[in-house]
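Can you read through this structure? Questions will come right after.
Just one protein chain is left out here, and the rest sit where they should.
Chain nomenclature is as follows: A, B and C, assigned in order of appearance, with residue numbering initiated at 1 for each chain independently.
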Amino acid sequence: MNKVFKNADEAVKDIADGATIMMGGFGLCGIPENCIAALVKKDVKNITCISNNAGVDDFGIGLMLKNRQLKKMIASYVGENGEFERQLLSGELDVELIPQGTLATRCMAAGYGMPAVFTLAGVGTEVAAGKEVRNFNGRDYLLEMAFDSDFAIVKAWKGDKAGNLIYKETARNFNPMMAMAGKITIAEVEELVEPGELDPNIIHTPGIYVHRIFKGTGYEKRIENRTVRKRG
Amino acid sequence: MNKVFKNADEAVKDIADGATIMMGGFGLCGIPENCIAALVKKDVKNITCISNNAGVDDFGIGLMLKNRQLKKMIASYVGENGEFERQLLSGELDVELIPQGTLATRCMAAGYGMPAVFTLAGVGTEVAAGKEVRNFNGRDYLLEMAFDSDFAIVKAWKGDKAGNLIYKETARNFNPMMAMAGKITIAEVEELVEPGELDPNIIHTPGIYVHRIFKGTGYEKRIENRTVRKRG
Amino acid sequence: MALTKEQIAQRIAKELQDGYYVNLGIGIPTLVANYIPNGINVTLQSENGLLGMGPFPYEGEEDPDLINAGKQTVTTIPGSVFFDSAMSFGMIRAGKVDLTVLGAMEVSETGDIANWKIPGKMVKGMGGAMDLVAAAKNIIVAMMHTNPKGESKLLPQCTLPLTGVKCIRKIVTDLAVIDITEDGFKLIERAPGVSADEIRSKTVGTLIVDGDIPEMIF
Partner (left out) sequence: MALTKEQIAQRIAKELQDGYYVNLGIGIPTLVANYIPNGINVTLQSENGLLGMGPFPYEGEEDPDLINAGKQTVTTIPGSVFFDSAMSFGMIRAGKVDLTVLGAMEVSETGDIANWKIPGKMVKGMGGAMDLVAAAKNIIVAMMHTNPKGESKLLPQCTLPLTGVKCIRKIVTDLAVIDITEDGFKLIERAPGVSADEIRSKTVGTLIVDGDIPEMIF
């Protein structure tokens, strides 16, 4: 079975209006730039997007926001995005803010076949509203449900044609859990190699989780907060 | 803070009678041979051991059994061990058999700060006796508790002095989850290097989980079931 | 004539499809790997932490750090990947493994399976079997139709402690291919030269025989 797709346009071809999509990345680091561009081009609408952040006005998921493709955003932090704020205040966009660890863990739960998980985060806050609280060993935990996502779109550094993935540095972030959690997982990679070229001992995402893979092009890798020190 | 210990004797020095110990390995593959030998020598008693298997009569955890050091064994499969059977039938040894995935997941839960997890395994069987059953999306799950272990003893291939670990091939098995789950985690490694010598992108167990590390010696790596094919 | 164990494996291998990820249990199931049809790509999962299991090593090339769930020395193939036990069972529970083949002592007409414990005998443990039967998308049982005493291993209800409930879809024995339907066991294929009547006589529990039942073709 061939998992290799020609490009992002082919890989996202069957994503329809109303789909729920997980999107890897932390800020602009490790985001699937090619697939975002393809989704903007395809102009698919009413998307529910599960991603830690919502990009910036003119990059990342911000491009889909600008194109008014999102119905709902599930994220932990959505600052740095004026268009997001406008759509939220005007009621065009629904947003669900959840703790970052809870977001990661709800993805992980889906990938590990766990229907729900207990977490300390958010106990006693408005995040707990309507959720089951349960005490274990004297501490309260919230019951949080695994995500259910039609697609997961992730960005890796290297991948092979069997779908095995290796991420680079902190561009790993949410990508591995999302790759495990999608009903259909699409991976874009900087380098696509033959099976056997990656060391089987150091693969982050086994190919069993990856349904489609393609070699991305033209990565901009924009830096959100360039911070440097002076040379002594 | 120095995590580096001289040898297994030093690393297990404070393990006292009655302790609960997780022990990495699958069969005889990836077991902490040096620490097992040190525990036998130290002759610590009334140990509760959490490990997928119980070794064979004259190797692995079997050596501790032979020395009558175990009070209770929590495992998924304990075949291939006559002494185990004898102690079990005579009532000297208590045994709790749990599904292999449940064993792995209860370790993982401890390492991820989850007090309990829901799993499909064992629903409708005697494993479910006395456990809470809960339905999510039309399927029944058992509620299984995270393990609480005084020590976790793991075996890795390479480690650095900051405690970062890399396992080799299928000798990885339960080691990473147990490393994350122990209150005190002891790692024995075949190669101990300086921090910075391991690629930070391919480490399986971050050093934050590892409290003690030492270079093991004289690994026998006994093969339980040598199976070969004829050269064409 | 009743099938050999090799033939049971060979028949099961016909159920494999291109792109399948498959977990093969110990015993007859392991033999299925020898009959993967040409032209399709099947990846074997071993629950101790290996995807892309290769053949046994050549003598002298055994690697003690590289074994399968049966603790046999194995090899990798291009595209293999290692992972830990939590991820391994995670992928099983999450339904990523397309097919599991395993042996059984008893299977009931509602799809319950017993294969881990005989009261009064030393219990070795369930290993990964309870996880596999509870969570795999599709499970085929490979077993002899009757036990050494000649008693049917297909039953209205299992008598031995269960490994899983309502989870088996298909059984391939030395005598027959049988689907588990809402109405009970349904005979799908006969071993060459074995009559439907013989199969019925060796099966306790509802056996649906609907019209002419074809013989297996090898």
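Everything below uses one rule, namely that a residue touches a chain if its C-beta (ideal position, glycine included) is under 8 Å from a C-beta of that chain, and two chains touch if they have at least 3 such contacts.
None of the values given here were measured: they were computed from a predicted structure.
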Chains still shown that are in contact with the chain withheld from the display: A, B
Hidden partner chain, touching residue among A:Met108, A:Ala146, A:Ala162 or A:Ala187: A:Met108
Sole residue of A:Lys3, A:Lys66, A:Lys158 or A:Arg172 that reaches the chain not shown, by the stated touch rule: A:Arg172
On chain A, residues whose C-beta touches the chain left out of the figure: 26-30, 52, 75-79, 85, 88-89, 97-105, 107-108, 119-127, 157, 168-177, 204, 221-231
Interface with the undisplayed chain - residues on chain B: 1, 110-114, 160-162, 164, 180, 194-197, 200-201, 203, 206-209
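Basically, only the chains that are shown with their structure count from here on.
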CA centroid of chain A to CA centroid of chain C, Å: 36
Gap in Å, rounded to a whole number, between the CA centres of chain B and chain A: 33
Contacts with two or more other chains, residues of chain A listed in rising order: 112-114, 200-201
Sites on chain C at which at least two other chains make contact: 76, 82-83, 86, 90, 92-93, 135
